[in-house]
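The complex appears here minus one protein chain, its other protein chains still in place.
Moving on to chain A:
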Amino acid sequence: MAAPQFSVVPPVAEPSYKNSLPSFLSPLGSALDRLQHAREALNLPDPGKAEDLGREVKMTHLTNYTFDGARADLSKVLSQVPAFQGQMGPSPGTYSFGAVYATAQTFLQGNVENEGGVTGRFNYGWSPKNLTKLSVQLSPTAQQPSMLSVEHDRMGKDYTLSLKSYNPSPADLTGTYLASYLQSVSSNLALGVEAVYQRPTPDLEDCTLGYMAKYHSVKKDEQGQPLKDSWIATAQILSQGMWQATYWKKLAERVDAGVDLVVVPAMDPRQRKAIATAGVKYDFRMATFRGQVDSEGKVSALLEQRLSPAFAFLVAGEMDHKLNKSKFGVGIMVESASEEAMEAAAAAQTAPIAPPM
């Protein structure tokens, strides 16, 4: 029989500015606390990350998923918790080997290709609100450029802040630095600003600003999946001078549609350019179909057919009516799991973990 447990809970001071600041600053502390309370009372939604502004549209369109030629992706789950996977992918001309390791707090990914290039990613979630990401791209030889990026995201209740630096050099502070801040201002609208500071050489500096807005109405079910009739509209003036607008809507339970407009304004009329893309995604029980058409005359489609939980067949096609060119790709995806890993996962009855991304 368990002994009755007595525990004295010390009165925990509520974390507030007033308690954390020295006493002579208490008027300032209480003012900040009142501001914080007023902000919480507004109960604004999470606006999502600035870099994920057009994410739903990108996931609906097939531009990031399509491929040319034949390809095979083999991945092998070696352990479920922590997630540990090996991947091999022969595709025309290249062969790559990768490994992924993920826990709820860390995410490590590495990939090496046949010519010797290595890409790596490391994400570490300090807390649910703070996430640091490192990524490297190393080319096979020292002469070719390599890339390192360091990024920190802060995801607050009604804002997100992200700081990035590409190829920062501690010796002469060259590199590209980027800061973006997105804040919800009402339950449907979020506004953001982005600043890019470039310093390619010690005596060349450049700073540009970009702006973004997101107007959305998304209702989610228990699993976090958006419900029917959710929609998101975004507009962005990117710091490189491009304008971009997107609209995404869930038309039905299994159908997403997205449109995307990119405008490149220029003083010279011949350099002005605009591309509109419209796409639709159908999620069937064992297949995903994506189709899209753009104003450059390209029509493309991608079908991912799952023949069994571990085997998928992919067909991609693209026709460029303006240039009279076409692309065609077929691929397979095989996912195998070692028997021990399956048994251990079945015994543990644990849900798949969501690594910090």
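Note that in this section a residue touches a chain if its C-beta (ideal position, glycine included) is under 8 Å from a C-beta of that chain, and two chains touch if they have at least 3 such contacts; residues count from 1.
We adopt the following convention: contacts and distances are computed from a predicted model.
Visitor: For the chain omitted from this view, which of "U6 snRNA-associated Sm-like protein LSm8", "Trm112p-domain-containing protein", "CTLH domain-containing protein" or "Tom7-domain-containing protein" is its UniProt protein name?
Guide: "Tom7-domain-containing protein"
Visitor: One chain is left out of this view; which of A:Ser30, A:Ser79 or A:Ser326 touches it in the full complex?
Guide: Result: among the candidates, A:Ser79 touches the missing chain.
Visitor: Which candidate, A:Ser26, A:Thr63 or A:Asn111, sits in contact with the chain we can't see?
Guide: Within the whole complex, the residue contacting the unshown chain is A:Asn111.
Visitor: Of A:Ala104, A:Leu138 or A:Val193, which residue touches the hidden chain?
Guide: In the full complex, the listed residue that touches the missing chain is A:Leu138.
Visitor: Quick one: which of A:Pro170, A:Gly224, A:Pro269 or A:Pro309 touches the chain that's been left out?
Guide: A:Pro170
Visitor: Provide the residue numbers of chain A that touch the chain removed from this figure.
Guide: Touch set of chain A with respect to the missing chain: 74, 76, 78-79, 82, 84, 86, 88, 97-101, 108-112, 118, 120, 136, 138, 142, 146, 169-172, 338, 340-341, 344.
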